[in-house]
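Heads up, one of the protein chains got dropped from this complex, but the rest are sitting where they should.
Think of it as A, B and C in the order they're written, each chain with its own count starting at 1.
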Amino acid sequence: MSNKGDYLKRLRRLEGQARGIQGMVTEDKYCIDILTQISAMTSALQSVALGLLDDHLNHCVLEAASAGGPEADRKIQEASQAIARLVRS
Amino acid sequence: MSNKGDYLKRLRRLEGQARGIQGMVTEDKYCIDILTQISAMTSALQSVALGLLDDHLNHCVLEAASAGGPEADRKIQEASQAIARLVRS
Amino acid sequence: MSNKGDYLKRLRRLEGQARGIQGMVTEDKYCIDILTQISAMTSALQSVALGLLDDHLNHCVLEAASAGGPEADRKIQEASQAIARLVRS
Partner (left out) sequence: MSNKGDYLKRLRRLEGQARGIQGMVTEDKYCIDILTQISAMTSALQSVALGLLDDHLNHCVLEAASAGGPEADRKIQEASQAIARLVRS
């Protein structure tokens, strides 16, 4: 992973957002404001996923593809399936 | 909100997922496995959002619409904008 | 529907985009360029859906909610399910 510290920081922020939304629910904050926070959290989560996927393609997949053989095919297939899960989630 | 306890439970689980993914990053787990967890977390987050939105339509929007007047229009517009943010996030 | 002519124009454009992408496939255009067109088409489609949903909430749902009774509940439930399909598609 190219920048572990950066991912950890973003994931800690996501954990904080999940906690913040709990606080909003507990204090009966307005539904629409809670939904706005959830949309922001979803975008942040997608952005982490796209970063990880880019790293994965640049390292793991690129290396396997250079080496060639069935491992290269397997890595590409695995990446394709992960992309499909992201697009559909 | 129809079931505050249920939302809090789901949000605590989301907080735990964000923490679990941090652990995976720290321990250099395989990227594809981390991405699978992120997809699951995104789906769980969307599901909380759809539940909150359904509650909001059933209570806040329905009441305002019964009362009528500009407040009804305002509530519908606000809900539409929240839906657009969800669909696009 | 508030503006039938506008929806028809946007849907005809979407039909044209689907035809244009067929042309790109036939002529072996570069995959990434085809994907860019598909992303644009998906956004345009979502935008039509959000417009229709907004119209639906402002007319059908608002009227049913003003009238009250089980029909109002049914309309809200139906709208919620349509929103869930959009968010998850």
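Convention: contacts are C-beta pairs under 8 Å (C-beta built on N, C-alpha and C of every residue); 3 or more make two chains touch, one makes a residue touch a chain.
What you see is a predicted model, and the numbers here were worked out from it, not measured in a lab.
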item	value
Visible chains that the absent chain touches, using the contact criterion stated earlier	A, C
Chain A residues touching the omitted chain (full complex)	46, 49-50, 53-54, 57-58, 61-62, 65-66, 68, 72-73, 76, 79-80, 83-84, 86-88
Contacts of chain C with the absent chain, listed as residue ranges	1, 4, 7-8, 11-12, 14-15, 18-19, 21-22, 25-26, 28, 31-32, 34-36, 38-43, 45-46, 48-49, 52-53, 55-56, 60, 78-79, 82, 85-86, 89
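Keep this in mind: only the chains that are shown with their structure count from here on.
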item	value
Rounded Å distance, chain B centre to chain C centre (Cα mean)	21
Centre-to-centre distance between chain B and chain A (centres being mean Cα positions), rounded to whole Å	16
Length of the line joining the C-alpha centres of chain A and chain C, rounded to whole Å	27
Where chain B touches two or more other chains at once, by residue number	46, 49, 53, 79, 86
